[in-house]
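With one protein chain held back, the other chains of the complex are shown just where they sit.
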Amino acid sequence: MEPTRTVPTRSRGRWLILLGILISALTLSGIAASPAVADEGGTDDPAAEEEYEYFFTGNVQFEGEALEGVLITVEGNGFDAETETDADGRWTIGVPEKAEYEVTLDQDTLPEGVVVLEGQDTVTAEFGLTKRKAVNFFLGEGQRVTVNYFDQVVQRVVSGLNFGLLLALAAIGLSLIFGTTGLSNFAHAELITFGALMVLTFGVNLAWPLWLAIIVALVLSAALGWTLDAALWKPLRRRGVGLIQLMIVSIGLSLALRYTYQFFYGGSTSQLPGATLPSDIRFGAVALSWVDLVSMGVSIVVLLAVAFFLLRTRIGKATRAVSDNAPLASASGIDVDRVIRIVWVLGALLAGLAGILWAYFRPGVSWDMGFQILLLVFAAVTLGGLGTAFGALVGSLIVGLFVEVSTLWLPSDMKYVGALVILIVVLLFRPQGILGRRERIG
Amino acid sequence: MSSEITPKAKPVKSTGLHVGDPAPGVKKVDPILIADGVKRTFGGLTAVDVEHVEIPRNAITALIGPNGAGKTTFFNLLTGFDKPDTGDWSFEGRSLAHIPAYRVARMGLIRTFQLTKSLGLLSVMENMKLGAKDQTGENIFRGLIPSLWRKQDREIEDKALDLLKRFKLDAKKDDYAASLSGGQRKLLEMARALMSDPTLVMLDEPMAGVNPALTQSLLDHILDLKAQGMTVLFVEHDMHMVRHIADWVIVMAEGRVVAEGDPHEVMQDQAVIDAYLGAHHDTDLGSTDTGHVEAIKELIDDEQ
Amino acid sequence: MTNSEPTASPVLEPTGDMVVEVRDVTAGYLPGVNILNSCSLTAREGELIGIIGPNGAGKSTLLKSIFGLVKVREGGIFLQGEEITNLKANKLVAKGVGFVPQTNNVFPSLSIQENLEMGVFQKPKDLKHRLEFVTEIFPDLKKRLGQRAGSLSGGERQMVAMSRALMMGPHVLLLDEPSAGLSPVRQDEAFLRVKEINRAGVTTIMVEQNARRCLQICDRGYVLDQGRDAYTGTGRDLLNDPKVIGLYLGTLGTDE
């Protein structure tokens, strides 16, 4: 386990970097949480590697065409090696032990106009039960160098909106639950993951038509919200368990659910049908895939529907009333427990939908995908003002835009960090959030 | 509560506290606390709007007024627990504006709360000890070395025990404060406030929620504070108590000081009676004269 | 509706059907500390009942215990002969009891119209005609239905709160200090509204600290002292009773 790569060098610059990290760690930034790894069990017959027992293998293709001469490197556990793809686009690298490695595709060796999906040129890979591990990179059409700065900004803004909209779906549910019950629900992440996992189960594993799988996933998400409230949260409210205790219970629930997912679905990432469609729809400088368009469309329609629900329907207004003043709502004849039940169902449904869209946006479905964006969702809710549904929307759009646009000047693997730093800074100056009000009545 | 009060001895009232006729904002011979133009609004509601008020030294001053008159808010402003929109106020000649609550307390202005804030999971004795100021062991580093603070702590404990005896809580000293009754908590809170040898004690509704059996001892304690040279300012609803022990009464209504004076005289004041019973109007809302009702409605419309 | 004739404060023996009856109720918040001690009260069909008394006498607690917000430890509360002691608020609403708290009595982030809609939550079909009825009593609201309640002043909030309670078409209305925090002119307005509401046939029980105004408009008053109903009588009688004033200002004490 000797680190062979890094030899201690006492350069002044390194020392400054170190200081920078230690002292202003909060203002710097990092890498995206675990990148996607495609695990397809065994791929078609790889060239045998004699040297080592364990090996990574892959096939680099773009739109059905094999790409030759693409540089792949493997690093980790003090070992590193590199290879180039052969004429069929295949590559294989042997490694000495069963451990975690980083597999990197050198983007510069790709042909013009082809790029690896955002932030996924490096993949952390680990062996499963076999001695062979397939590592795939998702390639797309893109102009890495040739795009001018303004066009990049526009592209990022559109992408940020897309991301912000899907965050908003999750954030509004979280915010409504917080508003009506006071609970900071850490298990919201698992509601997000649940939606995507259900589409995976029905749409891929059971091979149902996608539209049906999505509908079933959403129905099951809503049912999960109903069950959680009926079986867990309502009894705890009845017992008069304090809010901080409830928050810790939600952490326990989050942990239990997350690893239950891992238990049943494993640690790998899978793709939903159509997740890797090329971005071939152009609006000026902006290139989008059909999935992006549908995703944004669905988000906007659903958000409008939620807004309509909250602003125009009787139950929606009652929901806001309970958030505002639960005792008064009860004194007006509103059954507060029933409203909270509805909020849980709605929140879980929206989270499930957000999960499905997130599975397409990342792209990939994995057991901890919700947890990866949980903090962004919390940041969005806090930014907008705890407990205000429309604040959550605004906060989400800000976080989404910031995350995407910041990749223009931050390395793409640091984009989440920026949003979290913004959260801390905003709390410093406006703790009630952007749309939060400090109202004192009477 | 009130009718059970049977004073052991008639309290000695301080007189001659003010200069000139008693009126809102009247000058005091020896004021300890002076507030000027203190105003606090919540959204559209003005909670406190006090032009000028002085609290006389070494006397018991009652702050009275109907619900929502802004008494507690005024308390919070004076003690640094809330910030006014405008205004200035000083304690023993030192301005208190922008001074955080803990420093106000260190200057010798100690308050209690309407809803008792006894520290439930600390013992009664720990509650008391917390009240003492300038404790060496409250510094994190010196706290590590018991020999540095042990002696002082013992002195504090003796003092606390003394006070607890006076407040008849000594038998409970090792119990959790949470196990005390509402009245005992009030006593504890007052006793705790005394641990720091304050010059001005501000009590927010000391009688609220107190078992009638305890009210007499509470009253005696308050009188005792004055006897020991402290100044007391308290908010209270119980008029019997106010008349019985207060040397001076300040009446607030709708955030303003509407009257000040000797307790017996103030109760005759038309403004006070109005504040409590509602303004004395010549018109009678119950009158059958519908034309009259219309007139009031017009008046209301004009105001809008 | 015995009180539809425009005779103010009719000095008559209550004869209507018994609507609300509070029988020897003992209640409080903290364990071991009772705020109400064996307190009784009755309200007959169409009556306007005022509950007055010094601060801390337990006026609001009495009202809250009727509405099930404070636990009744002893005694019982009856609505038209049916026991409603410690019933949950939304059940009481269904039985036609409306309640207007003193503070926090509107939904600040909802518009005025939405606040009113919440009042009629259990009977959404009644919305339209109740809205007409309420805006007749409170014409000012009509122009401002879209305004957010959180931006209203104290008096306006009180108006919205009363309207919200009226939306459900209550048989009995419980008002906790409708004049609190209002300027004198606004207070008068509030009292007139209460009277108007009562005249429309709603049996009303109101707690007030503005004893004079309250007694002027109400049919009967109860004076509370230390959690008990100390005196009762018609509003007029109590208004001129020196004992009442003495109770407020402590002039009845033994230390004179």
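Order as written gives the chain letters A, B and C; numbering starts at 1 within each chain.
Everything below uses one rule, namely that a residue touches a chain if its C-beta (ideal position, glycine included) is under 8 Å from a C-beta of that chain, and two chains touch if they have at least 3 such contacts.
As a convention for this text, contacts and distances are computed from a predicted model.
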For the complex's missing chain, which UniProt name, "Hydrogenase expression/formation protein HypE", "NADH-quinone oxidoreductase subunit A", "Branched-chain amino acid ABC transporter permease" or "Arginine N-succinyltransferase"?
"Branched-chain amino acid ABC transporter permease"
Which displayed chains does the hidden chain touch?
A, B
One chain is left out of this view; which of A:I93, A:V249, A:M369 or A:L401 touches it in the full complex?
A:V249
Which of B:T61, B:T79, B:Q184 or B:T199 touches the missing chain? It is B:T79
Sole touch to the unshown chain from B:T46, B:S90 or B:S196: residue B:S196
Residues belonging to subunit B that touch the chain removed from view
79, 81, 100-103, 105-106, 110-113, 117-122, 126-127, 129-131, 133, 135-140, 143-144, 146, 149, 153, 176, 189, 192-193, 195-196
Per the touch rule stated above, subunit A touches the missing chain via residues 1-3, 6, 8-10, 14-15, 17-18, 21-23, 25-26, 28-33, 75-78, 100, 102, 122, 124, 128-129, 184, 236, 239, 241-245, 247-249, 251-260, 262-263, 266-267, 371, 375, 378-379, 382, 386, 411, 413-414, 416-417, 420-421, 423-424, 427-428, 431
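Here is the rule we go by: only the chains that are shown with their structure count from here on.
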Please work out the Cα centroid separation of subunit B and subunit C, and write it as a whole number of Å.
31
Within subunit A, the set of residues that touch 2 or more other chains is 439, 442
Taking each residue of subunit B in turn, which ones touch at least two of the other chains?
43, 45, 68
Residues of subunit C touching subunit B in the complex:
6-9, 30, 32-33, 54-56, 140, 150-154, 177, 179-181, 183-189, 191-192, 195, 208-214, 216-217, 226, 235, 245, 248-251, 253-255
Which stretch or stretches of subunit A touch subunit C in the complex?
314, 317-318, 320-321, 323-325, 327-336, 388, 437, 439, 441-442
Spell out the residues on subunit C that touch subunit A in their complex, using ranges where they run on.
67, 69, 88-90, 93-94, 99, 101-110, 114, 117-119, 121-122, 124, 150, 154, 157, 164, 168, 181
